[in-house]
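The complex is shown incomplete by one protein chain, all other protein chains being positioned as in the whole.
As written, the chains take the letters A and B, and residue 1 is the first residue of each chain.
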Amino acid sequence: VPPALIALLTDFGLEDAFAGILRAVIAGIAPQVSVIDLTHQIPLGDVRRAAFTLWQARTYVPPGTIFLCVVDPGVGSSRRGVALIWERYAYVGPDNGAASYLMAGDGPPAAFELTAPEYRLDPVSNTFHGRDLFAPAAAHLAAGLNPERLGRRIRALEQLPAPLLEVRPRQGARGVLLHADRFGNCISTVGVLVDRGDHLALEPWLRQDTAITLPKQGLQVELAGGVTVPLGRQFADVPRGEALAYIGSSGLLEIGVHHGSALEQLNLSEGQPVRLEKRG
Amino acid sequence: VPPALIALLTDFGLEDAFAGILRAVIAGIAPQVSVIDLTHQIPLGDVRRAAFTLWQARTYVPPGTIFLCVVDPGVGSSRRGVALIWERYAYVGPDNGAASYLMAGDGPPAAFELTAPEYRLDPVSNTFHGRDLFAPAAAHLAAGLNPERLGRRIRALEQLPAPLLEVRPRQGARGVLLHADRFGNCISTVGVLVDRGDHLALEPWLRQDTAITLPKQGLQVELAGGVTVPLGRQFADVPRGEALAYIGSSGLLEIGVHHGSALEQLNLSEGQPVRLEKRG
Partner (left out) sequence: VPPALIALLTDFGLEDAFAGILRAVIAGIAPQVSVIDLTHQIPLGDVRRAAFTLWQARTYVPPGTIFLCVVDPGVGSSRRGVALIWERYAYVGPDNGAASYLMAGDGPPAAFELTAPEYRLDPVSNTFHGRDLFAPAAAHLAAGLNPERLGRRIRALEQLPAPLLEVRPRQGARGVLLHADRFGNCISTVGVLVDRGDHLALEPWLRQDTAITLPKQGLQVELAGGVTVPLGRQFADVPRGEALAYIGSSGLLEIGVHHGSALEQLNLSEGQPVRLEKRG
């Protein structure tokens, strides 16, 4: 059995040593455990983005991975700290909805509130639970601790609202734009899509449970202001500098520009509507 | 015994491969040693910030940690390279004061000038001692080298001035603001503070050696321009959008805004006065 892996996800940024101190705490408790950074640059307090990023990463982490996720605008309030255990991975962090897309994808976890004083630093500060509470819990779990030792079993967990997505059998789907990546490609809530040659399958994701199949012939993607972009397979399907929609690497519909930035060129922003529908 | 850990702290940034090349050099010399990044985004040449960050991290690193700290505005001058050895950890880097808060916290180290040609790369460049001098020395130390092999023992080390802090028994303390973190919380020199219920203990830190105890009742925090903020325990003690002072995660007095940025909202900047005193 390979040792467990801890995958870090925070909004700490990289200018302070906060992320490094998480690693230091883990190394002190579980020196044999590998740690990877997913990102430390989640926009400040953006729990939805954290939830999305965990969902995006979950397919690619090895079995036994522990997500140590500290996007925690509620630090210094009464929100709980939790360890959530699924078969393939675990989440350690605040109970604030960041794990809700994992739950939607893989069902309800075994959930434990982090209350046991043996598995936290002493004292616990009021502003840095990542260091004092969550990193120790994740490290002990990675070192093999039975999660029942971390605290009492709990049931109701915080949930984010499901992403906006309306699926219309035989017609298509209407969703919204989420964020752009560094390349200016904009991801949307329209998915999960699978390319089946002359059809697109739109499979359930998160709390959306309608599966439909659409003939590609005649499908188009309409953005805000009635702008339409062709549906392609890859960037090179359109000339350089032109926009297209395609199935992104997580199976969601994305808007991109071949050798360019869709975000800037099409003036896109979060929350704008995206329709994948038959022309006319 | 777990293998030693090297903790990196530099002002190299992450756009060039400089920090990665430090890791490459270490991996070539001591492949079994774990390496963590504290941060590579210390403001350019800011030795005081490096000293502070080392002080902040020192409590949380495992025994045997080697801080490889390259904030080195004097590269290409006559400043020395040193290895400083304490019981719990070591510092490898330029002798420019970056280790002086460690010294103030843990006393004088055994100090060695890095002169032995066997433990550096050949040739040594004039601009990248992190790669050619400090990373090899840290890697050899982490692999178990006796520090006496690195070069001759030295005594007088560079020191930074102590942070501005004036402690007044029975009255309080006057310090200054240091920097803000990514969240806009501003750390100050007023500390180290410990919450003792209805009293605050102000314990010695760095070269400040007066310990006092203050009743919390009637204490307030005054900033530049006579602005006062309440002293709280945690963000949720004030309504969203309001400011408070609290004991930060390193024990120093911090100014924050619940779900906001104190830096922006209160227009704070480095060096501004902070008074923790009885009202009136």
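As a convention for this text, a contact is a pair of C-beta atoms (placed from the backbone, for glycine too) under 8 Å apart; a residue touches a chain by one contact, two chains touch by 3 or more.
Note that the coordinates shown come from a computational prediction; the quantities given were computed from them, not determined experimentally.
Residue-level contact of chain A with the missing chain is found at 2-3, 5, 7, 9, 14, 34, 36-41, 53, 56-57, 60-62, 65, 181-183, 185, 233-237, 246-249, 254, 256, 258-259.
Within the entire complex, the positions of chain B that touch the omitted partner chain are 11-21, 23-25, 27-28, 31-32, 44-45, 73-78, 125-128, 131-132.
As a convention for this text, only the chains that are shown with their structure count from here on.
The distance from the centre of chain A to the centre of chain B, each centre being the mean of the chain's C-alpha atoms, comes to 33 Å.
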